[in-house]
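I have placed the structure first, in the form of structure tokens, so that the comments after it can refer back to it.
As you look at this complex, bear in mind that one protein chain is not there, while each of the others sits in place.
For chain A:
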Amino acid sequence: MTMDFLRPATWAEALEAKAERPGAVPVQGGTDVMVELNFDVRRPDALLDLNRVAALGEWSAEEDGRLRVGAGVTYARLIAELGDRLPGLAQAARTVGSPQIRNRGTVGGNLGAASPAGDGHPPLLAAGAEIEVESAARGVRMIPAEEFYLGVKRSALEPDELIRAFWTRPAGGPQYFSKVGTRNAMVIAVCSFALALHPAERRAGTGIGSAAPTPRRAVAAEEFLAAELDWDTGRLDPGLPRRFGELAAGAASPIDDVRGTAAYRRHAVAVLARRTLTWAWHDLWAAGPHEGPHDGPRGRVRRPGGPVAPGDPGDPEKPRREAG
């Protein structure tokens, strides 16, 4: 059996090819697709190589204030070029695979694979990103991240559509991504959690990874924060992060597998939710008492070892600082 290898040079050609061959599997970095082919998990009749479509590797600041990040922007570039504006996503990107994988892998690929363990998803959910998809027949469609994931490795993408970019606002407040794994690098998340504070709107966004059939928001937990956080004085009731964690864990529907039990994952989601909230709230008010939350972007970035790295001094409920 043969497999066609399609190599469009432009976005328009890529859309045409996908329309003609809806079974073609798009490949960008190849860090997921090639592994699946090698392990004979699937045998598409065609591969659609998007590496020649230069536009996918670009990002831009759009007129509405949002960033439009091409599906072919690698994790490594995302960290280097957009780490200050998308700190939550950059933190997640640092925990993906090895340096080699980060040099090839993309958020677009993460979206295409739609694995519940994909590290890129929780920050996109927390930030309220939208996914720009396009088909030759029906043109562009914008899909909110929370509507994008439909099931284990299933997304809202139609067979003739390709992912063009994701759109998201530069962080309007502190963002954190935290992940539990069995080792310090090259590890699939046992579970993960992303939090984005949106102080201008006096609300927070969340994303849970690896603890449900799809990445998902913890909606009740977000509503709780919007209602209960003291945006005027910055005072954080000690019981509030705990309750937030419980609500986040309640949003998860994990399974037992070789990486961890369902009960452990629920517990860990609660821990990660509590932590990220405490870190983010601390950052927001770190300058001391003031009139209200900051409006400007927050650029605090965690060190490459990510939240799972040992040896970090600091109070359990205080954020650890980036070295350098």
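Operating definition for what follows: a contact is a pair of C-beta atoms (placed from the backbone, for glycine too) under 8 Å apart; a residue touches a chain by one contact, two chains touch by 3 or more; residues count from 1.
Everything below uses one rule, namely that contacts and distances are computed from a predicted model.
A.B. asks: So which of "Xanthine dehydrogenase", "Predicted Zn-dependent peptidase", "Acetyl-coenzyme A carboxylase carboxyl transferase subunit beta" or "Zinc transport system ATP-binding protein" is the UniProt name of the chain that got left out?
C.D. replies: Missing chain, per its UniProt entry: "Xanthine dehydrogenase".
A.B. asks: Of the residues A:V33, A:L111 or A:A268, which one touches the chain left out of the display?
C.D. replies: Touches the omitted chain: A:A268.
A.B. asks: From the listed residues A:A136, A:A156 or A:I188, report the one that touches the chain absent from this view.
C.D. replies: Here the residue in touch with the unshown chain is A:I188.
A.B. asks: Using the document's contact rule, name the residues of chain A that touch the chain not shown here.
C.D. replies: That gives, for chain A, the contact residues 1, 35, 39-40, 180-188, 190, 258, 260-261, 263-264, 267-268, 271-272, 274-275, 305, 308-317, 320.
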